[in-house]
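The structure that follows is given in the form of structure tokens.
Only a part of the assembly is drawn; its chains keep their places, and the rest are absent.
Order of writing sets the labels: A, B and C. Residues in every chain begin at 1.
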Amino acid sequence: MISENVLKDIFKPNNLKWRTAITKVEPNRILTRGYLQEKLIGNISFAEMVYLLVKGELPSKNEAKMLESVLISFCDHGVTPPSTQAARLIASAGSPLNTCITGGLLAFGKNHAGAIEFSMEMLQEGIQRTRSDLDIDKIAQIMVAESMKNQKKIPGFGHRYHTEDPRAPRLMELAQKNKCFGRHCELALEIENILFESKDIRMNIDGANAGILSDLGFDWRLGSGIFMIGRLPGLMAHVHEEISRDPPFRKIFHNDEIYYDGEEEKL
Amino acid sequence: MISENVLKDIFKPNNLKWRTAITKVEPNRILTRGYLQEKLIGNISFAEMVYLLVKGELPSKNEAKMLESVLISFCDHGVTPPSTQAARLIASAGSPLNTCITGGLLAFGKNHAGAIEFSMEMLQEGIQRTRSDLDIDKIAQIMVAESMKNQKKIPGFGHRYHTEDPRAPRLMELAQKNKCFGRHCELALEIENILFESKDIRMNIDGANAGILSDLGFDWRLGSGIFMIGRLPGLMAHVHEEISRDPPFRKIFHNDEIYYDGEEEKL
Amino acid sequence: MISENVLKDIFKPNNLKWRTAITKVEPNRILTRGYLQEKLIGNISFAEMVYLLVKGELPSKNEAKMLESVLISFCDHGVTPPSTQAARLIASAGSPLNTCITGGLLAFGKNHAGAIEFSMEMLQEGIQRTRSDLDIDKIAQIMVAESMKNQKKIPGFGHRYHTEDPRAPRLMELAQKNKCFGRHCELALEIENILFESKDIRMNIDGANAGILSDLGFDWRLGSGIFMIGRLPGLMAHVHEEISRDPPFRKIFHNDEIYYDGEEEKL
């Protein structure tokens, strides 16, 4: 006789269901990470929501405050970054808001906005190495020496525009205040000490946030995502400003400022 | 004699400077909307930062709380939206985090996530019309009648998955509590009353947030941007889940589930 | 025993199959629009492939030549367009090739690259109106008069950089030569005649291609897509040039060329 199992095997019902542990959607009921959304709305902060979504549980009050400060620190750097310029150029071309903002976010490459992840990865690897009996200050010395030997810049230290990035010490201060200053922040500060003495280079916003996010337990692969959350409102403000105040089709230079060094007309 | 003005005109110095009123960047000093960033970090909430960036001034405490609730309400709707599916598919293809998230945000089109702007535009136009001596309840009647006549769906009411979107009444309740319930919210509720009586249709999250954001003074052109800020953390959580738990190159159906109805081989 | 319900539940046919008439994929067999791909490769031109994919059948030889010329005409306009600038800025930020190119394509908005669709739509509507007994020259007069009355620019005529766009007459000449000059091209030329006499304005590349693509039977909704196909190689060349010859993190202006007109520090 044909059993249920035999039949199931013959007809192989669609088993390609999409699996998720983030949100359960049922008619009139939306459960996120174990909480009904209507109970989250109005009762937690945005930073708590970010933490809950990504890590699956609510942070402590101190952690939430710390993450909020990190998000805010990423808010805007004027019209200097390629991402902001790209977003505004796309806006001046007449594209919809989401297109302009995403165009800006696509410029988060390894030379811009990439430092947060590189710095987190470096600090997390550094702390891994302390397991083998080395102190944090010793690790810092080894890491700086290695990077100097390879003539590589240490991500999270030094800044294109600032010799003293005003955001970094403020973030370190808040890490202490919110009791979120752990071994990754300590390592970052040790590195700064060495770099400042030897090369007059200070920690920047990425180095500070790399330490803090690592101490908050964030995987370094999520670093640029946290940056994106923090910067999106700034990009939106810039797109809105471009549309509201500037004529369409921004010309970023006169035609005679373009230098053509290709071939002249071939006959 | 050659005067300064004559010379200036001849050499026409580069006057294509990029103008912005959002952030001033100087060495070691970053001023956003009149506030040094190190004074904002740790002292205001993320919602206050969003408001400050976009509108140029800080909100009241009640407005800040309200905007925070709005942002949180957009957090996630599981794997049902095209944006989330697109982001996860792109992640399964092995693209970087920012690429996956932006791919998702590109799916904020007129059929998905567009309702917030359509609803804001409609409510703001409705309130404009009250200037000509009509009461809000009368305007609501006219608007519903017009859309019924044109057989058009009213944006912000009814939901694909929910007959009673649990987020909408919670948001309305918070609007009252935070004293952000103004004429746009009133109009949204009047429309709901008519639609519920005649068609058993209720306000959804977009209708509620459209009323609230309009009462907070947001231009309807920024509606989808607010949605993007709120949803980005959810998209990031989904991309992270995809990469952490699922094999690469997600197959959303078996090959034999594709139905080809094109031409067979031409000889 | 297996009841009807048990069977139904097991067998529940998945009716969400994805339907397509473009390509049938079977093991070791790929059939596109009725042709085995290995028979297309090496036997047709790229323009024929574009036509086949989009319209479902191969073009005539003349149509294929014409479409190829249209694609080539979109190739590049140096570093003047926002799309090219955005692509290069994103490249200078260190993003992957596909990200840079897509960032550029996102700048195809209504003020840049949008004219091809607006022009196609206008010409196609114009030819629709000739059904009601009006000649093409009469239609042209009405259309120009209407746009002048509304003080609207006619899309496809006039150019930011060129008083005589050298691509337009070449394309019109090829339309004649390839016997692809139909009623839409005729209408475009009639409009040019009126605009040139009254305002010294000539047809640009978009007006020419709008006429040609319309006479080739392309839906105006596909205009910017044809532009994208033609421009992608140019964007790729620019991204490659940026990466090969320029330092990372392009600065498009000095810091002192940014003009901040926002609020000074609030105390």
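To be clear about the criterion, a contact is a pair of C-beta atoms (placed from the backbone, for glycine too) under 8 Å apart; a residue touches a chain by one contact, two chains touch by 3 or more.
What you see is a predicted model, and the numbers here were worked out from it, not measured in a lab.
Student: Tell me, please, the full copy count of this complex, given that what is shown in place amounts to 3 chains.
Tutor: Spelled out: 3 chains shown, and the full complex contains 4 copies.
Operating definition for what follows: only the chains that are shown with their structure count from here on.
Student: Over half shared numbers or under half: where do the identical copies chain A and chain B land at their interface, same or different?
Tutor: same
Student: So which chain ends up closest to the centre of the protein, judged by Cα positions averaged per chain?
Tutor: Centre-most chain by C-alpha means: B.
Student: Just curious, how far off is chain C from chain B if you go by their C-alpha centres, in Å?
Tutor: 29
Student: Could you give the separation in Å between the centres of chain A and chain B, each centre being the mean of its C-alpha atoms?
Tutor: That pair's centroid distance is 21 Å.
Student: Which positions in chain B touch two or more other chains at once?
Tutor: Residue numbers touching two or more other chains: 14, 16, 18-25, 36, 98-99, 253, 257.
Student: Which residues of chain C touch chain A in the complex?
Tutor: Chain C reaches chain A through residues 2, 6-7, 10-12, 14, 78-80, 82-83, 85-86, 89-90, 92-96, 99-100, 102-103, 106-114, 160-161, 248-253, 255, 258, 260.
Student: With touch defined as at the start, can you tell me which chain C residues reach chain B in the complex?
Tutor: The touching residues are 14, 16-25, 31, 33-36, 56, 96, 98-99, 253, 255, 257-266.
Student: Write out the stretch or stretches of chain B touching chain A in their complex.
Tutor: Chain B residues touching chain A: 14, 16, 18-25, 27-30, 32, 36-38, 40-42, 44-47, 49-50, 53-54, 65, 68-69, 71-73, 75-80, 97-99, 101-102, 105-106, 108, 113, 161-167, 169-171, 173-174, 177, 219, 221-222, 224-225, 228-229, 232-234, 236-241, 243, 245-246, 251-254, 257.
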